[in-house]
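See below for the structure under consideration.
Of the protein chains in this complex, all but one are displayed in their positions.
Our next item is chain A:
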Amino acid sequence: MEEFVKIIDKNGLIVAFILVGLLTWLTDVFSKKILQSKIPGSAIAIFLALVFGYLGGVVGKGENGLSDIGLFKGLATLGGSMFRDFSIVATAIGASFLLIRKSGLLGLISLILGIGVFFLAGVAIAWAWGYRDAVSLCTIGAGACTYIVGPVTGGAIGASSEVIALSIGTGVVKTIAVTILTPILAPKIGLNNPGSAMAFGGIMGTSSGVAAGLAATDPKLVPYGAVTATFYTGLGCLVCPSLFYLLLDWAL
């Protein structure tokens, strides 16, 4: 047994392949046999993974969900930003350059609209919860954009660490909400073609949420959503601590 633990510990990434493969296999069978493929297996797998991430956080008391527990630590490598970004780029192989160029304007409009909507809604909610200073309001509004824009903004304008933590929490909840809601709402809102996926990526912004949500909806749409979503965080980091902060400060 000691030898087995040693091998598991040494080969985290390989163990992660087994874990994810096993989960995918089980959820595929469950989706086909019990749900008659009404909900895609990958959507169930992603949702279950979030639940496991929560349980892992409770048991492991760390910051990386399930991967804080020794047996599962390879999940953090497999699901880390390097592999994630690399595989997102690989999805471009199935995308058409012509379609991307055609929907370029729609993508740009949706980016600007998306950052505006999330920032304003985030500020309004922070206001409702009793925050009145421009720095805190702006940081939480930025956190509503993504969990990267929040701390970058908060750091730049000098927010308290409590508010920065809150902005990260808000951003992570957003990612989870987009992941779960996308496959549920997609058929009702016309999210079924490359052009609309590009607009969707621009409005929602969180690349992990958009990519996971679209993967659960229709994997063919992933590259189109990802190509716009990737600009969202950068644009948010640009306008939140500068233009938006100045406007907010002036309005108060």
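Basically, a residue touches a chain if its C-beta (ideal position, glycine included) is under 8 Å from a C-beta of that chain, and two chains touch if they have at least 3 such contacts; residues count from 1.
Criterion: contacts and distances are computed from a predicted model.
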The complex's invisible chain, by UniProt name, from "Thiol reductant ABC exporter subunit CydC", "CoA-transferase", "Malonate transporter" or "Cytochrome C biogenesis protein": "Malonate transporter"
Option from A:135, A:166 or A:248 whose C-beta touches the chain left out: A:166
Option touching the unshown chain, where A:20, A:71 or A:247 are the choices: A:20
Positions on chain A where the hidden chain makes contact: 16-17, 19-21, 23-24, 42, 45-46, 49-54, 56-58, 63-67, 72, 75-76, 78-80, 83-95, 97, 100, 106, 109-110, 113-114, 117-118, 121-122, 125-126, 129, 140, 143-144, 148, 152, 165-166, 169-179, 181, 185, 189-191, 195-196, 199-200, 203-204, 207-208, 211-212, 215, 219, 222-223, 226-228, 230-231, 233-235, 237-238
